[in-house]
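Note that one protein chain of the assembly has been removed; the remaining protein chains are unaltered in position.
Think of it as A and B in the order they're written, each chain with its own count starting at 1.
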Amino acid sequence: MTQALEIRNLTAHYGTTKVLDDLSLSVGAGELVSLLGASGCGKTTTLRLVAGFLTPTNGTITLGGRDLTKLPAHKRDIGLVFQNYALFPHLSVMDNVAFGLKQRGLPAADRAARAGKMLERVGLSALADRLPGALSGGQKQRVALARALVIEPPLLMFDEPLSNLDAKLRIDMRVEIRQLQRANGTTSVYVTHDQEEAFSISDRVAIMHQGRIMQLDTPETLYQKPANAFVARFVGFENLIPMEVVRRNGDSVTARAPGGVELDFSAKRFPAIPEKFVLGTRPDGLTVTADPGAKGIPATLGLRTYLGRAYQYQCETEAGTLVANGSLAAPLAAGEKARLEPVPEQCCVLAVE
Amino acid sequence: MTARLSPWLIAFTTLIYIFLAGPLVIVIGAALSDTTYLTFPPQGLTLHWFVRIFEIGAFRTTIVTSLQIAFLSTALALAIGIPAAYALNRYRIQLPAWLSTLFVLPILVPEIVLGFSLLRSVAAGMNAPIYASLLIGHTLIVLPYCVRVISASLSSFDFSVEEAAISLGSPPAKTFFTIVLPNVRSGVIAAFILAFITSINDVSTSIFLTGPGISTLPIQILAHVEQFFDPVIASVSVLLMFLTVAVMAIVERTLGLTFLAK
Partner (left out) sequence: MLKRHAGWILAAPATLLVVLFLVLPVAATIASTFGDPKGVFAPYIAFFNSGFRRTVLWRTLEISLATTAISLVLGFFAAYAVSRAPSRMKSVLIIAAVFPLLTGVVVRSFAWLIILGKNGILNNFLVGIGITDQPFNMLYTQGSVIVAMVYLFTPLMILTLVGVLENIPDDVIQAASSLGARPSAVFRQVIFPLAVPGLIVGAVLVFTGSFTSYATPQLVGGERQMMMGTLMYQRAMVAFDWVGASTVAAIMVVITIAVVLVMTRIARRLNPMAT
């Protein structure tokens, strides 16, 4: 019942513009993989290609070994949950959920029984006779979910399913979606532009940009060890500082930042540091200190903003403008000289691109 | 989304479009025919029948009257319809809901009944000149197009833009002309075209408001067909078609470009 999705060398065009560039992606049986990226990155295109609403210029799509590439959409047997719910406005909640079963030729009694059970699972039994127009956003999304699940598809796909809901409901619904998906063990592809949502719900996340997957990994790895500058910036490593190794001494690697300051790195934490590399840090990963003896990048402080847990400074350095945080206990004024100390736990090492 | 359509549907649709285009092609062909009777396909081509239109006095005067009435009624309907559409959108809470229904009444009430009622009450009852009654009738039948089309453009206009202009020191009346109107330009152009075409082609309202002294081109064509069945009718029909297309093109060019230049 649960099957693996295999996308190989998928290329797609809108007219003459290439929107998907030789994309390959495997989603294991029972796994939930998110496609994450800004609008126009190709995530929705990928989903529509798999669903059969677009035709690729090149590449193959297989589900559990079955080649879908040439199959029309209605024969693909994929459960889809749409951003705008896409409920049939003229059919009751019950008939919406039973629609797919009707297409499969199930007798009316079976349809009602299975759809009824599904509605119970999403907690909407009481609304079975309503029309979609009379439901709230959250209820509509539950109907859409039930409608996609009731056909017991080998693959479920979600297209930004929560983006029309308010913040609180969004969190409740994503837990609910994850629980239903886990319980059924259905292979799933989840498209979203919301990083928190993708990281919280997925087994693995594919970060996409300009029609390509920049990195596909578990949320933990993506968050701590981005593979390239794009992903690093995407997950919050705002400061990218070019570095050059000057010495290697057992476990310690010393590298020079622009301006000549030398910083030490533990080879245990950052194995295989190349001769030239880029140090990525989050604002939390650079501590602003007024102590002139501290081992850090010299900076002139600019605008200070209050974050609640810390102050954040715009800092002018030899490596350009960096964003760094300083303690609430000792606010510093604009124009003061300070040093920015890297916090190893909030840093990453990237290859020069 | 492009789905594959069944070849039967494509064939059927093609036939429908042939049915739609055929008669107009026939009229154009008949207008070019070198015969004294109406026929198709034309038996040798001539532009003689187009020259003939202007040799007939009744056609000369009715073409002028039709153009005058169409321009005047469209201008009048825009002049009162734009403020009305603006009021309906800007001051919705102030105005009763039935007001927008009132402005579509001229479409709801059969045109021919409107024409007859204007004849009874205005032309005969108030002894108004027939030209004025005709103009009133045409202004009424084109008003709904002006109000509705411009209302539709205004409904997607963000009135906070207007408030922004006023807060920056632009007087309200000036703001309307410099900020609101340019943003509903396409609506005004569409309203103008629709209104003009409706007026110049109208029969049902005009039929009661024309007489021996004053007539419009469509009414004159109707009268001419009753007596003569010659290609001049076809050529004047073609002229009317081209008049329509020309007005569309001119309005699109001039109004479109001057607004764009701002």
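We take it that contacts are C-beta pairs under 8 Å (C-beta built on N, C-alpha and C of every residue); 3 or more make two chains touch, one makes a residue touch a chain.
Here the structure is a predicted model, which means the values were calculated and not measured.
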{"item": "Visible chains in contact with the missing one", "value": "A, B"}
{"item": "Contacting the left-out chain in the complete assembly, out of A:Cys41, A:Ile61 or A:Leu80", "value": "A:Leu80"}
{"item": "Option touching the unshown chain, where B:Val147, B:Ala165 or B:Ile214 are the choices", "value": "B:Val147"}
{"item": "Among A:Gly100, A:Pro154, A:Pro226 or A:Pro342, residue touching the chain not depicted", "value": "A:Gly100"}
{"item": "Per the touch definition above, residue among B:Phe59, B:Tyr145, B:Phe192 or B:Phe208 touching the missing chain", "value": "B:Phe208"}
{"item": "Chain not shown, touching residues in subunit B", "value": "1-5, 9-10, 12-13, 16-17, 19-21, 23-24, 26-27, 30, 37-40, 79-81, 83-84, 86-88, 90-91, 94-95, 99, 102-103, 105-106, 108-114, 116-122, 125, 136-137, 139-140, 143, 147, 197, 200-201, 203-204, 207-208, 218, 221-222, 225, 229, 233-234, 237, 240-241, 244-245, 248"}
{"item": "Positions on subunit A contacted by the hidden chain, ascending", "value": "51-53, 72-80, 82-84, 86-90, 99-100, 102-104, 131-134, 147-148, 151"}
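By our rule, only the chains that are shown with their structure count from here on.
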{"item": "Chain centre separation (subunit A, subunit B; CA means) in Å", "value": "55"}
